[in-house]
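Structure first, then comments.
The complex appears here without one of its protein chains, the remainder shown in place.
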Amino acid sequence: MANSFGHLFRITTWGESHSGGVGVVVDGCPPRLPLTEADIQPELDRRRPGQSKITTRRMEPDTVQILSGAFNGKTLGTPICLWVKNEDARPEAYLEIRDKFRPSHADFTYFAKFGIRNWQGGGRASARETVGRVAAGAIAKKILRLRFGVEVLACVKQVQKIATDIAIETVKASDIESNIARCPDQAAAAKMIRLIERVRRAGDTVGGVITGIARGAPAGWGEPVFDKLGADLAKAMMSLPAAKAFEIGSGFAGALMTGRRHNDPFRATNKKVFTKTNFSGGIQGGISNGQTIYFNVAFKPVATVMHEQQTVDVRLQNTTLKARGRHDPCVLPRAVPMVEAMTALVLVDHALRHKAQCR
Amino acid sequence: MANSFGHLFRITTWGESHSGGVGVVVDGCPPRLPLTEADIQPELDRRRPGQSKITTRRMEPDTVQILSGAFNGKTLGTPICLWVKNEDARPEAYLEIRDKFRPSHADFTYFAKFGIRNWQGGGRASARETVGRVAAGAIAKKILRLRFGVEVLACVKQVQKIATDIAIETVKASDIESNIARCPDQAAAAKMIRLIERVRRAGDTVGGVITGIARGAPAGWGEPVFDKLGADLAKAMMSLPAAKAFEIGSGFAGALMTGRRHNDPFRATNKKVFTKTNFSGGIQGGISNGQTIYFNVAFKPVATVMHEQQTVDVRLQNTTLKARGRHDPCVLPRAVPMVEAMTALVLVDHALRHKAQCR
Amino acid sequence: MANSFGHLFRITTWGESHSGGVGVVVDGCPPRLPLTEADIQPELDRRRPGQSKITTRRMEPDTVQILSGAFNGKTLGTPICLWVKNEDARPEAYLEIRDKFRPSHADFTYFAKFGIRNWQGGGRASARETVGRVAAGAIAKKILRLRFGVEVLACVKQVQKIATDIAIETVKASDIESNIARCPDQAAAAKMIRLIERVRRAGDTVGGVITGIARGAPAGWGEPVFDKLGADLAKAMMSLPAAKAFEIGSGFAGALMTGRRHNDPFRATNKKVFTKTNFSGGIQGGISNGQTIYFNVAFKPVATVMHEQQTVDVRLQNTTLKARGRHDPCVLPRAVPMVEAMTALVLVDHALRHKAQCR
Partner (left out) sequence: MANSFGHLFRITTWGESHSGGVGVVVDGCPPRLPLTEADIQPELDRRRPGQSKITTRRMEPDTVQILSGAFNGKTLGTPICLWVKNEDARPEAYLEIRDKFRPSHADFTYFAKFGIRNWQGGGRASARETVGRVAAGAIAKKILRLRFGVEVLACVKQVQKIATDIAIETVKASDIESNIARCPDQAAAAKMIRLIERVRRAGDTVGGVITGIARGAPAGWGEPVFDKLGADLAKAMMSLPAAKAFEIGSGFAGALMTGRRHNDPFRATNKKVFTKTNFSGGIQGGISNGQTIYFNVAFKPVATVMHEQQTVDVRLQNTTLKARGRHDPCVLPRAVPMVEAMTALVLVDHALRHKAQCR
């Protein structure tokens, strides 16, 4: 297992879907940052199941407690432990999967790796694990905003075939939060919501694409040749449950362009450098160039569907399985705060690393 | 800077395009592995500039020397230092870029970060840096083959608009190496070669897509929740020069499918588990499931084009720049061994990590 | 801050003396190890304040809870979070040190580093932080015993001027635990106890030396050239509160011997190698040689004394300070389980690292 992420702003998450809870230890947070639970809870509320009619109906209040690292409302520079209790534990709902591996879930691979698994839900592989990431990301976002003037955003760009263009430079958090699909194009959002409702009724699921954005980062963040900023963002996103693809700037479309067309010409006004286009996605040679950073992350459809499926059991016999109860027709709206959190964690870490070597 | 990659099989690359050379230190290689320069040189020859009419004409023999870590043809378990001298140093070819930032190169961002750069070529940001990766990757490939029975391959799937389907389960190294485009579809390869030649004559460049494949990996490799196998592959690929996108298994296309269709049903024959489809790309929950691992990496067109372009100089004045001499119309064929190397490095590292905790 | 230790068996501790508690996340524990709170609590009881008349009278039950990583009494291979609530919070006892730096405590240096500190006790610098280490060490000890046949022990060798020789090869845990000084020489123990009681009454404190022992480790553990087994033990011990010195095998006394006398001759019986003497302390070239590993750690006298002392306040004015209430006359008996825990953590980590590269 590898449950730590980051070098200087380093998080370690812990917890399973059915255990004493889920949480995170944040090591390396700068001291004297104002911090209370009120800074963190709103992000957890955005991630929470049951928050709208298009997410899973599993209900968890997901109330965060700061167990250490802050004193009188300020960070101490010591490790911050955040804890969210598990409340909605209904192990009996999982009796059927005790002996069967759910298709395209991690049941089989965890069992193959560890020779044991907590079958009461997804265990460590449950999306519930991201509670710790989102909680830590709330701190990272605050540091970026207060100390570096960087804004981190994410939004739903596509749900199955319903897609829209995201205005990278101008989209606002309020536009994103104004609907339960978290898509800033209100017309597209309405279609997405209808699609997800239809899919839910059909006992099926859909995937899609989230766009991540960071505005205001200075030129100079990123640590080539391995910890390039885009490489670390790719890893961060691909470590999220259900993520299948990542592209930065022009991405796959860039492979269709010629160099003459793809190159971003530099211009300067008042000694301030900018690029006329931004196919680079704000990163060149693995280092931020001062332009807006943007990227897309594709998520597969959620694996739990309300239909009988072929699978094998723990004795490696062929069998079938039909999920019961609640299912999550589309993870995209809840994945938006996860993408923001991971983006913020990568950027804060790189901000501190850059400061250490180059300032 | 962050010039190390891997946890237990850990490489540290060093060198600039114009310095005493480029190289790598491999730490954590298992002892008693047969190893001489003859194991490494062929991979460097595949990466070498000037190897065919469709690559850059910069000529470098790129002869590798093992400076440490092996004795009488076997590894000692101690760090292996590999060194390739720089031969084709022509700093005068770079005089014009001494004071100008080439568009969509790393000249500007390195200068913004470090306040200094080696303007004699790309310096550390040159693709020449990948010599160390490919050399270390040759060792990783050998370990995977001899000790784990895993085969790693990559091939060109697309050059600009010319694309083909790759037969993930059956494509052979000899098919890939049978043409200079490194595309196993000979008809497509011929088209790609013609396209690249035309683009070269036009002083322009094209990008494309490489498919990476690993066959034979057992179920159980991968370290959730952050060092998921797909996340580490994503980071490895996105750390390559010019990489812009990564997708594993169904990737972006998976976002268009429903869960019922996307799930890979498990089946078992003689107590051996397999999946009927492989949209997962051989990885579920971040852990290999025993099926073939496959993914795509998109590369942007090379930034050096033989046309005048707008840019700024080091005094932040607007100016123009026209590259002179040789250029590389398409990096794809030479990037194939780089993708293989990074894939092998990720897999060996995960093989050792799995062994440490779970065997 | 750096609150993680170990590479493959990696712990991250968190918590201050006055916060929501203290704890640890253990990442990398092998799966399927039997584990309940009953494996951990006894070690915490040995570390607990108030356990005997010669320790501090601060009373804390220090009851451990496993929040994650185990299921039905077995480890899952996922991160194990252990939590001990803080109960004895009496911030008013610390009002006087709110504005003053206690001499030879970490009050001043934490303030100098972070610009803030939790003045309600030692905060993160309190020995209370070692709860997490001892809890994690209990797991490490169990792995060493069950999976590697290695026994880890520590005992008090010296309290101020009262010293004894420790029989490295034969001393037993029951001898050590048979008195509250944790010194296996019962006569010396009686003298140590009398000394500590006298010192307590005088409002003063004493330091001493603890011997750490590991028996049964095979030849081959240790990772030169930097993570030599002795180097990692040195770091582990010197990271304990109040530790001032470390010596392995012959230690400082070895500097007085000649090479002829100091060398440990190898002998073999039935193909089993051993050394006739063990000045090396079971480690040669940074790698275990199969003999008993032993070392000494010196602890300074506890800094809190019941006498007026010169110091400065937070406004950097000269002043005096007199501690009130309870004090700990000698940390040695309670430091024994800490030394054992850190020894076990180092050894398990090296056992796994050795397995990864060389088995």
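In order of appearance the chains are A, B and C, and numbering begins at 1 in each one.
As a convention for this text, a residue touches a chain if its C-beta (ideal position, glycine included) is under 8 Å from a C-beta of that chain, and two chains touch if they have at least 3 such contacts.
Keep in mind that what you see is a predicted model, and the values were worked out from it rather than measured.
Asker: Which of C:41, C:55, C:78 or C:158 touches the chain that is not shown?
Answerer: That would be C:158, which touches the missing chain.
Asker: If the hidden chain were put back, which of C:50, C:103 or C:216 would touch it?
Answerer: Checking each option in C:50, C:103 or C:216, the one touching the absent chain turns out to be C:103.
Asker: Please give every residue of subunit C in contact with the chain that is not shown.
Answerer: 1-5, 13, 101, 103-106, 108-110, 112-115, 124-125, 129, 158, 160-161, 199, 204-209, 218-228, 230-239, 241, 243-252, 254-260, 262-268, 271-273, 275-276, 279-281, 283-290, 298-305, 307, 309-312, 316-318, 353-354, 357-358
Asker: Considering the whole complex rather than only what is displayed, give the residues of subunit B touching the chain that is not shown.
Answerer: Contact residues on subunit B toward the absent chain are 1-4, 10, 12-16, 19-23, 25, 27-28, 31-32, 65-69, 71, 74-81, 83, 113-118, 120, 123-124.
Asker: So that we can see where the missing chain sits, which residues of subunit A does it touch?
Answerer: Answer for subunit A: residues 7-8, 28-31, 77, 352-353, 355-359 touch the chain left out.
Simple rule for what comes next: only the chains that are shown with their structure count from here on.
Asker: Quick check for you: compute each chain's CA centroid and the global CA centroid, then name the chain with the smallest gap between them.
Answerer: A
Asker: As a multiple of 5 degrees, what angle does the CA superposition of subunit B onto its copy subunit C give?
Answerer: Between subunit B and subunit C the superposing rotation measures out at 180 degrees.
Asker: Measuring between Cα centroids, what's the chain most distant from subunit B?
Answerer: Following the centroid criterion, the farthest chain would be C.
Asker: From the C-alpha centre of subunit A to that of subunit B, how far is it in Å?
Answerer: 26
Asker: Take the average of all CA coordinates in subunit B, do the same for subunit C, and state the distance between these two points in whole angstrom.
Answerer: So the centroids are 46 Å from each other.
Asker: Can you pull out the residues of subunit A that are in contact with at least two other chains?
Answerer: In subunit A, the residues touching two or more other chains are 1-4, 13, 113-115, 124.
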